[in-house]
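What you see is the complex with one protein chain gone and the rest in place.
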Amino acid sequence: MTDATVTRPRTRRDAQFDRIRDREAKLAGTTQRKGRFLSKFLNNRLAVIGFAIFAVICLMSLFAPLIAQHDPMSPNLRAIAKPPSAEHWFGTDKTGRDIFARVLYGGRVSILVGLGSALLSALIGVIIGVYSGYVGGWLDWIAMRISEIFMSFPQIILVLLLVAILGQSLVNLIVIFTLTGWGGIYRMARARMLSIREEEYVQALRSFGLGPARIAYKHMLPNALGPIMVNITLSTAAFILQEAGLSFLGLGVPLSIPTWGNILNAAQDLRVLEQNWWIWLPVGATISLFVLSVNFIGDGLRDATDPSQQG
Amino acid sequence: MEMGNDVALSVRNLKTYIYTNNRCNRALDGVSFEIRQGKTLCIVGESGCGKSVTAASIMQLLPTLSRIEDGEITYHGPDGPVRIDALERDGAKMRAIRGKEIAMIFQDPMTALNPVYSIGFQIKEMLRYHTSLGRKDRHSKAIDLLRSMGIPLPERRVDEYPHLYSGGMRQRAMIAIAMSCNPRILIADEPTTALDVTIQAQIFELMDTLKRENGTAIMLITHDMGVVAELADDVAVMYMGNIVEAGPVGKVLRKPVHPYTRALLDSIPVLGRGKDQEIKAIPGQTPDPYNRPTGCQFADRCAYRVSACDEMPPETMVADDHRVMCWRYQEFMADAAE
């Protein structure tokens, strides 16, 4: 027999393991069940923080008329480019408009564009992708080729090209984003369906004589919802970034409507950039924070719906 | 049990717990056995009973979120006994044992070989770390190994990539890697589960030959009682992290004294006994590893359950080389004697 003084080397995980083991020992014999999805999502601290930030920014934008003390559009010649104060929390811009009000109202449009385009392109992508992924055939072939054409353009070039052709307006922008954005989610939904199609329960349903549309949308789609949700959150983030970029160039939503990107547009002027930080810094931070929160939610959703991510 | 000179590796009261999803799975809950030099020990049991965890514990190849809690794993090498469980997981001492002293082959040869390197590279890599052979010698040794594993055209095959090998050939290549440094112990974790039946026999024959020619001790993990009857010298039957019965193959298969061993044997058809033979499936299913019974782990599925089974039965020697974990073993012994 070897001597009993031999000790196993401890690693940084040992304390964590001891904790789990002791807790299990206490709970031995009792059973506890919590929704797996919800508990995984809640265990992800970043996702919960992200959701809180997301909710706060959305609600503040939604109730902008109740929160903002000033009109976002009306210039005030007596308060031009004033730094933040009790009266104007984020200061005023070069025509004396209250920036806090503009950020709140701008959020409405920016979130509408981002979320709206993401939902619309998801709707189109999922409807086509789920059906064509399950049924295949010529419809699948055509949809695949069309999405290939869309996706061989760098997205922003295609968006700008369409802006040049269709002209600048809020509705056009959502239409353009939807047109350029459906391809990704279509391919994702299609790929999911291709793998689900091979599962046995689908074969069983087919043998019961159910129609393809019913099998695809009613029975298979729910099993693909996880990745679709993740995709929607991530494309919301992407569209908000794109709207900001386009408006910053002055080619997004017409400058007369306040959006986050349009407010930032003023920072193209080096004097504003250097001397009036409050005109662009808070709104840039707001965009970043919002996109960050959406990305955290997306990551949390992915971890919660993906069974392969453990530990 | 007396420890003879022929023991290659002994495991005493091994406890390995797995900590995924913030839960604790007591995957191995006090396992003891030994592997004898030049003999084959078969570990049998249903999937999830801890067979593979045992192998991983010996090789210190456990997943990150798991650890050896208690017990001893002792390798009786040429330089005296080494406590494997006390070695740093991927430290130099452990690495010197892996591959050189104890080698392992895995269940699925499709995924166990790295797809981006040639078979030859993966054999030579092993030789590079455990032998002092030069580049050219390593190459010719790799070819020799492939040839002795029965791979045709080894001079050409040595530079080919795994995807050009068939399943059976990959497992042969895997065995070539494992045997390249002439290890004292070979651990095989269900090496034929992923292969065709006809290939299975060839692989086992190869392993048996290696055992006879090199005196390698083999620990074979399987769920197939037929394989046990064919290859084993010793058998250990595992259920939910315990070895419920262990002993020489003749005794365990002919005179099983644990209800689980009996149920396992009853659940396989025997060739030649005709269509009318009684095949009994084991009722129920293995318990949830996070919610185990407090007593005998098999009690819920056992036809011979009594109130004593609410407590964990001790390991009892029924002969000097035959051991069981059951409260009612004496009745089964009497039964088997008839």
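Every chain is named by a letter (A and B) in the order it is written, and numbering of its residues begins at 1.
In this text, contacts are C-beta pairs under 8 Å (C-beta built on N, C-alpha and C of every residue); 3 or more make two chains touch, one makes a residue touch a chain.
The criterion applied here is as follows: contacts and distances are computed from a predicted model.
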Original post:
The chain dropped from view, which UniProt name applies: "Response regulator", "Glutathione transport system permease protein GsiC", "Pyrroloquinoline quinone biosynthesis peptide chaperone PqqD" or "ABC-type quaternary amine transporter"?
Top reply: "Glutathione transport system permease protein GsiC"
**OP:** Tell me which residue among B:Asp90, B:Asp196 or B:Glu311 touches the hidden chain in the full complex.
**Re:** B:Asp90
**OP:** Give the residue, chosen from B:Arg26, B:Lys39, B:His130 or B:Arg172, that touches the chain omitted from the document.
**Re:** B:His130
Subject >> Listed residues B:Asn114, B:Ser166, B:Thr209 or B:Ser267, member touching the removed chain >> reply: B:Asn114
Subject >> Residues belonging to chain A that touch the chain removed from view >> reply: 12, 46, 148-149, 152-158, 160-161, 163-165, 237, 241, 244-245, 248-251, 264, 267-268, 270, 273-274, 277, 280-281, 284, 287-288, 291-292, 295-296, 299, 311
**OP:** Using the touch rule from the top, list residues of chain B that touch the missing partner.
**Re:** 59, 61, 64, 90, 94-100, 103-104, 106, 108, 111-118, 125-126, 129-130, 161, 163-164, 174, 177
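Criterion: only the chains that are shown with their structure count from here on.
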**OP:** Could you give the separation in Å between the centres of chain A and chain B, each centre being the mean of its C-alpha atoms?
**Re:** 49
Subject >> Residues on chain A engaged by chain B in the complex (per definition of touch) >> reply: 2, 6-9, 11, 13-14, 16-17, 20-21, 24, 28-29, 31, 310-311
Subject >> Interfacial residue positions of chain B with respect to chain A in the complex >> reply: 17, 19-24, 64-65, 67-69, 72, 74, 81, 83, 85-89, 290-291, 294
